[in-house]
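In this view, the complex is presented without one of its protein chains, the others remaining in place.
Chain lettering (A and B) follows the sequence in which the chains are written, and residue indices restart at 1 in each chain.
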Amino acid sequence: MATAEEVAKAAERRDVRDRWLLSAPALLVIFLAATGPLLIVLVYSFLTPGAYGDVKWQFSPEAWLSVFMERDIFDDTLSLAGAHVTIFWRSIKLAVVTTLATLALGFPTAYFMATRSEKTRDLWLFLITIPFWTNLLIRTFAVLQIIRNEGIINTILLKLGIVSAPVQILYTDTAILIGMAYVYLPLMVLPVYASMEKLDFRLVEAGYDLYATRFKVLRKIIFPLVKPGVIAGSILVFIPALGAYVTPSVLGGGKNMMLSNLIELQFGQGRNWPLGSALSITVMIIVMVALLAYVRNAGKSGVRHG
Amino acid sequence: MNWKTTTAAMGLALLATTSLARADGELNIYNWGNYTSPDVIKKFEAKYNVKVTITDYDSNDTALAKVRQGGTGFDIAVPSQTYVPIWIKEGLVQETDPGKMENFKNVAPEWANPDFDPGRKYSVPWALGTVGVVVNTDAYKGPADSWGIIFNTPDELKGKTNVVPEMNDVIFAAIKYVGGQQCTDDKTVLKKVRDTLVAAKPNWIAMEYNTIEKMGAGDFKATSDWNGSALRQRLANPAIHYFYPKEGYGLWSDNVVVLKEAKNVENAKLFQNFIMDPENAAGLSAFHRYANAITGSDKFMPADMKDAPEVVIPEAAKAQGEFQKMCAPEIQDIYTKIWTELQK
Partner (left out) sequence: MASNFSIKHQPGFTAIAATCFVVLYLPIIVLVAYAFNAANSTSEWGGFSLRWFQSAWQNTQVIDATLRSFQIGAIAAVLATIFATMAALATTRTAPYPGLTFKYAAINQPLMVPEIVTGVALLIFFSRIKIFTGYSGLGYLIAAHTAFCIPFAYLPIRGRLENMDLTLERAAADLYATPWKTFRRVTLPLLWPGILAGLMLAFVISLDDVVITEFVKSGGQDTLPTYMLGQIRRGITPEINAISTAFLLLSVAIVTLFFFVSRKRD
């Protein structure tokens, strides 16, 4: 006869098996149409660039070397790849600022939506997504119309006499930030809303009964409860923002490269596919490590209940 | 809204989007976006009872990468002359021998036997163009027939000048500006090119493609650009003029080739022949706003293009025009490094 322990073990094994089955379709699709083909990229990063794009099947560590080091084209000295570092740093900065900006705007908005009556919540959810049913390019161009020198903002400022000449917003870092916050807002609002919608306000009430201030309630009760949503939102904004280039180049003028421009250059006019591959694997490793560390860390300090 | 209604809504949306009929004869064209005259296509469809499908690309490199991998289903593509030899060398195109086609007699003699496709064994000219400088003469009255507008921007245009971020075009121009030859491996010239570019960048407002709009609206007062784009800008604002830089400017042409993996080879050949007809060539030009290589097409050209200085290169500027070439991979590598340095 099986002991209780054995039964429990078997149940656990069954549970793990079921969980694998349940996640199989997602894993399969991702493996076939995303991760698997990336193995090709991994292989490519160790090959020699073909003369006109693509690769020659000949081993070369050159691509990986040039991710981190650069050989001066004129005096042949090796040094740290300064240009790559500058570009990486620019993209990381932009992604961090964008995440913070969307959180500052998105958290209150999600809170507002989640505190509407149950019947109208879905309506608010649709209201917030409708602007995003037009694609990214169109939205970015629409933002451009607003901030350009002859745009709405400047026209109003001029009419009101607040400024005497149009303020140059377009092609500045401010323009990029406005555009990025606009474009990525739903990626923050929706996950935060999804975990806020089930917020148990009895807990909030209990907080007030204990004479907590509104800010304290927000910080000590509401925020920890919706933390999974905030984590999801931050990931969904940060990572795509790191790879963004349409919005920065349309609103920022395209004078400075973003990470994706650098990689795209290698697959396009630069015709150095191995370097492009090596650069993107570098990005992937950095992001993956950061993500796992972030989730693990955030998970630990998060409140568990239920 | 509950899950049932949402599912129903999605289903309905799906149903609404599945349609499209099919015709017997087909032709699949892979071309630059907004480059193919719908009227000429309609005429071709009617004449040969063929259903034409157009798919867009936005760069020679994307087109090359896709066609090289294969399985795309395209019959025809329109690469630039710098890329045509690669397409031929890599065996991506079929020898359709346009040189023997009925309408080939219309091709202007100087285009009948180009270096990139000797004897026109593969390709048919689609459009011809130049890369030069566009200036709004309301903002700047001085001489503008120089790359100095871009690389040594006059005070009036500082912070108002755009550069179209086409790496090979920009570096070609910069080499000409410092007095070198295209695809040079002379390090002193390339160093000068890099220094010139890096020093010029702070005077630029942007590096983007959207020049027709921005020149028209006044966001830019000068830009490097293609001639067809310059023509559209002048038609919108007569103060905008196109200049052929005296240091030398690039000439290019896009050419119709038939892919090796084409399924509709006969229709593709018909199309190659069809666009060498003067009236059809003029029809294409009227839409894409570039010149064509077909003699006799002038009389079908729209009035605003017939003597347009952007389309018809003035005698005085003809000598400085030079066909852009594909540089050797090592040189291209240096170009990329200079470009990264410029945009870092």
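In this text, contacts are C-beta pairs under 8 Å (C-beta built on N, C-alpha and C of every residue); 3 or more make two chains touch, one makes a residue touch a chain.
Everything numeric here is computed off the predicted structure, so don't read it as measured data.
Undergrad: Which of B:55, B:137, B:184 or B:203 sits in contact with the chain that's absent?
TA: The one listed residue touching the chain not shown is B:55.
Undergrad: Hey, which of A:51, A:157 or A:194 is the one touching the hidden chain?
TA: A:194
Undergrad: From the listed residues A:10, A:137 or A:163, report the one that touches the chain absent from this view.
TA: A:137
Undergrad: So that we can see where the missing chain sits, which residues of chain B does it touch?
TA: The missing chain touches chain B at positions 1-3, 5-6, 8-10, 12-14, 17-20, 28, 30, 32-35, 38, 53-58, 62, 65-66, 69-75, 209-210, 212-214, 216-217, 228-229, 232, 236, 288.
Undergrad: Considering the whole complex rather than only what is displayed, give the residues of chain A touching the chain that is not shown.
TA: Those residues of chain A that touch the unshown chain are 15-16, 18-23, 25-27, 29-38, 40-41, 104-106, 108-109, 111-113, 115, 119, 121-123, 125-139, 141-143, 145-146, 148, 150, 152, 182, 185-187, 190-191, 193-195, 197-198, 201, 204-205, 208, 214, 218, 225, 228-229, 231-233, 235-236, 239-240, 243, 246, 259-260, 263-264, 267, 273, 276-277, 280, 283-284, 287-288, 291-292, 295, 303-306.
One rule holds in what follows: only the chains that are shown with their structure count from here on.
Undergrad: Could you please state the distance in Å, as a whole number, between where the Cα atoms of chain A are centred and where those of chain B are centred?
TA: Those two chain centres are 34 Å apart.
Undergrad: Contact residues on chain B for chain A in the complex?
TA: Those residues of chain B that touch chain A are 1, 59, 61-62, 64-65, 68, 86, 90, 165-168, 187, 190-191, 194, 201, 204-208, 210, 217-219, 326, 329, 332-341, 343-344.
Undergrad: Quick check: in the complex, which residue numbers of chain A touch chain B?
TA: Spelled out, the residues of chain A in touch with chain B are 49, 51-54, 70, 73-74, 82-83, 86-87, 122, 148-150, 170-171, 249-250, 253-257, 261-262, 265-272.
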